[in-house]
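One protein chain is absent from this view; the other protein chains keep their places.
Naming follows writing order (A and B), and every chain is counted from residue 1.
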């Protein structure tokens, strides 16, 4: 499975890694014992399903009937499916919005935390939304953003502004979904970035202060450049995570209005479990693997590049 | 956000921003509670004030199954049967089982990849890394079919199977951690004649409590919040988990509205366990996220 927001970030390959040669005797048996459960799990629930998924993608299976081999028909269809391309477009739009909001707001929050306080309570409070199940988050915000009875619209109308159909207007629906997921993820992102800021040595700031650099200047000239590795890392995690948006959409907009929020994950799900086109859904999923593979590769390059920059 | 460049005006303004952020984080949750204590029948006309006009605990009673179907419907809610404590139990079982077993087994696997020498190690590990890139939905469909073929739909084994033994991420994470652990300690134990297996249990595991807890906490939160998989493989009454059970407050029949007050009461109850986690493990939780940040 992929990194998703909420899974801790993996430490990158560290320095003292390959010094195994010293105690050079095979640990075959112990290794087999230690690895057996993980390998069974991997084989059964990753490898085998992946192979099966690839097979389904070349059939017309509908869950209930016998699969029939159709070659590359599903892929040919996919190339001409406007909804598939639309879902990629929508997903990309969401990724940009979500990343933008989370990075900017997360950085701002992290900077505030870093410069103002070490309060643990405050940090714990900020991370609470991340602990709320996505489904609950979606339902809660659907209620808060309701066009008629939602609290946010009460605020708007109270301030003399017109009420908005946040989740029912094609222009607002996707940004609203991005705001919802950002609400849940920003505190977490901020904490990651805050930790990164703590790593910047104190004397760097002192030097900057001696030079007469203001807070803002210091932030952009000193803090930010030194945080490039962690920023790149957060970018990778959030990017891949954003591509898998499902719960919030499934609960709030169900892909509407007029496909405005039909992200790729939801589209695949719908093909599989609403229309029971398991074959086509598998072809869609495999295409997503390809897209993500390319993206991850590019990102890894980026990550490595920025890491070596600062080493 | 922190536009002020002069400290004197800047600091209060910065504090204001920070407090605003906390309010934005928490207010929706307050609204959840506020809706949960509003009588269902009054919600349509009473949804703007900070407190409901006639606060009630009836919605919680409904969720906990303390009312009859007729009472629930009379209160403007769903008359569907709801066995909250069973769903809670299922969620705890699902989360506990996956977190404990997965963390332990992945620690073993991670250690093997980091410290043991055996043929094909790099190839195997390469496969695990590759699996990191496969979106879960790709394996979700065939896994659903597999669980079905094993006859495990609506059973606990079916629910936990795909994540119980490993996730590529957990193995990857812990392997990276073990790589970074200084070898001196193990070396010393080796010289004392202890086998590598014993060293793992006696020395390495106790040393690694921090990262293990980090992984366990996040795995727990993530499993607790999992929705799609349990909904697919375990929709049955016996194995339904909390997130899936909340769906019961959705539209009961076409053209009706969700039972908002019941839904919000159920949501409040469903996040109490995670809030307890914050209260008791606040430092640990924050540290563990930051730990990831530092290592990033």
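Following the convention adopted for this analysis, a contact is a pair of C-beta atoms (placed from the backbone, for glycine too) under 8 Å apart; a residue touches a chain by one contact, two chains touch by 3 or more.
Note that in this section contacts and distances are computed from a predicted model.
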### Summary
Looking only at "FMN-dependent oxidoreductase, nitrilotriacetate monooxygenase family", "Response regulator", "Multiple sugar transport system substrate-binding protein" or "1-deoxy-D-xylulose-5-phosphate synthase", the name UniProt gives the absent chain is "Multiple sugar transport system substrate-binding protein"
### Summary
For the full complex, contacts between the hidden chain and the displayed ones involve A, B
### Task
Check each of B:87, B:152, B:200 or B:224 against the chain that is not shown and name the one that touches it.
B:152
### Query
Which one, B:44, B:185, B:198 or B:276, makes contact with the chain that was left out?
B:44
### Summary
Of A:170, A:201 or A:225, the residue touching the omitted chain is A:170
#### Entry: Interface with the unshown chain - residue positions in chain A
40, 43-44, 48, 62-65, 142, 146-149, 162-165, 167-172, 252, 256-259, 273-276
#### Entry: Contacts of chain B with the absent chain, listed as residue ranges
41-45, 69-70, 73, 76, 78-81, 93, 97, 144-145, 148, 150-158, 160-161, 164-165, 231-233, 235, 237, 247-258, 260
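Here, only the chains that are shown with their structure count from here on.
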### Task
Over in the complex, which chain A residues touch chain B? Could you list them?
1-4, 6-14, 16-17, 19-20, 23-28, 30-35, 37-42, 44-50, 52-53, 56, 105, 108-109, 111-113, 115-117, 120-136, 139-141, 143-144, 149, 151, 154, 183, 187-188, 191-196, 198-199, 214-217, 219, 229-230, 233-234, 243-244, 246-247, 250, 265, 268-269, 272-273, 278, 281-282, 285-286, 288-289, 292-293, 296
### Query
Which positions of chain B touch chain A when the two form their complex?
1-7, 10-11, 14-15, 17-18, 21-22, 24-26, 28-29, 31-32, 35, 43-44, 47-48, 105-106, 108-109, 111-113, 115-119, 121, 124, 127-128, 131-139, 141-143, 145-146, 161-169, 171-173, 176-177, 179-180, 182-183, 190, 195-197, 200, 214-215, 218-219, 221-222, 224-225, 227-228, 232, 242-243, 246, 258, 260, 263-264, 267, 270-271, 274-275, 277-278, 282-283, 285-286, 288-296
